[in-house]
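Removed from the display is one protein chain of the complex; every other protein chain stays in position.
Note that the chains are named A and B in the order they appear, and that numbering of residues resets to 1 at the start of each chain.
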Amino acid sequence: MRNSETLPLTNESDIIFARREVRSRGSEIGLSLVDVTKLVTACSELARNTVVYGGGGTVTIEPLSNGVRKGLRLIFEDQGPGIADLNLALTDGYTSGSGMGLGLSGARRLCNEFEIVSVVGQGTKVTVAKWK
Amino acid sequence: MERIPILRMGDYLLVTIQVDMHDRLAMALQDDLTARIAKTGAQGVLIDISSLEIVDSFIGRIISNISGMSRILDAHTVIVGMQPAVAITLVELGLTLPGVLTALDVEKGMALLRRLVDVPEEGDDEDNAEF
Partner (left out) sequence: MTTTQQNKTLYSAIETDQANILTEWIAEQKKMMSQYGQAKEQELTQQCQTFLQHFLAAIREGNLDNMQSPEWRATYAVLEDVATIRGEMGLSPSETATFVFSFKRPLFASLARMADGNAEALAAAVWEATTLLDRLGLYTTEVYTKIREGVIARQQEDMLELSTPVVTLAPGILALPLIGTLDSARTQVVMETLLQTIMETGSTIAIIDITGVPTVDTLVAQHLLKTVTAARLMGADCIISGIRPQIAQTIVHLGVELGDIATKATLAGAFKLALDRSGLSIVKTKPALQI
């Protein structure tokens, strides 16, 4: 199994690169096509948040293993302005930008695990995981 | 900057997305396509997304926009070839694209456009039913 890796997220090309990496690593551990697609889509949403709202940051891709079950964890970190009202940000349809307001809430539905920590003025950290 | 080509076939415009979509590219397609509809007076737009491996909320919004804008410009847009995994993910994401017309492949999309636009059909390309 490959080790964890951290990729930069500063522009759109980085988002595309991160998506490709998540796709290849998801297929590698044997996630089904549907699960890979869900994870890559979640990655796309969260990476966009990091780039657009967080002012850039990183994504760390970590392999997970629990007996025969395998999984992949993605950690998005930025040092941006942070989110003041997390509950509001997680509401379907709420948007502070140009999207459909499904970024965070949608990403949460697409993954098995979802965690968000945000401090105003310090940044945001979103962790998601998908299990086989 | 890289752009997605728009082909014209008579009264229709045909777009085949074969690259990894990113936000700017999608925005550019939205601009180009609406401009082309207005310029050519095309009545139907066919967007083939069978090569797209993901559609996230941004691309989903662009698809929705294109569909709505083309309607205002008196054209119908049909999205064809969405992969099952992409469709499942979109639904899970909460994006059901109401009002967007869809078809399984280019041929069926074309047939749908012809019915909508009501241009006399050339030849008989309907499937012959056999039991």
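Quick note on the criterion: a contact is a pair of C-beta atoms (placed from the backbone, for glycine too) under 8 Å apart; a residue touches a chain by one contact, two chains touch by 3 or more.
Remember, it's a predicted structure, so these values are computed and weren't measured experimentally.
From the options B:Ile4, B:Met69 or B:Ala87, the residue with contact to the chain not on display is B:Ala87. Residues 32, 34, 67-68 of chain A touch the missing chain (whole complex, contact as defined above).
Against the chain not shown here, chain B presents residues 79-88, 90-92, 96-97, 102-105, 108-109, 126-127, 129-131.
Following the convention adopted for this analysis, only the chains that are shown with their structure count from here on.
Rounded to a whole number, the gap between the C-alpha centres of chain A and chain B is 28 angstrom.
Interface of chain B with chain A (complex): residues 20, 22-24, 53-58, 60-61, 83-86, 88-89, 92-95. By the touch rule above, chain A contacts chain B in their complex via residues 12-13, 15-16, 19-20, 23, 33-34, 36-38, 40-41, 44-45, 48, 92, 98-103, 105-106, 109-110.
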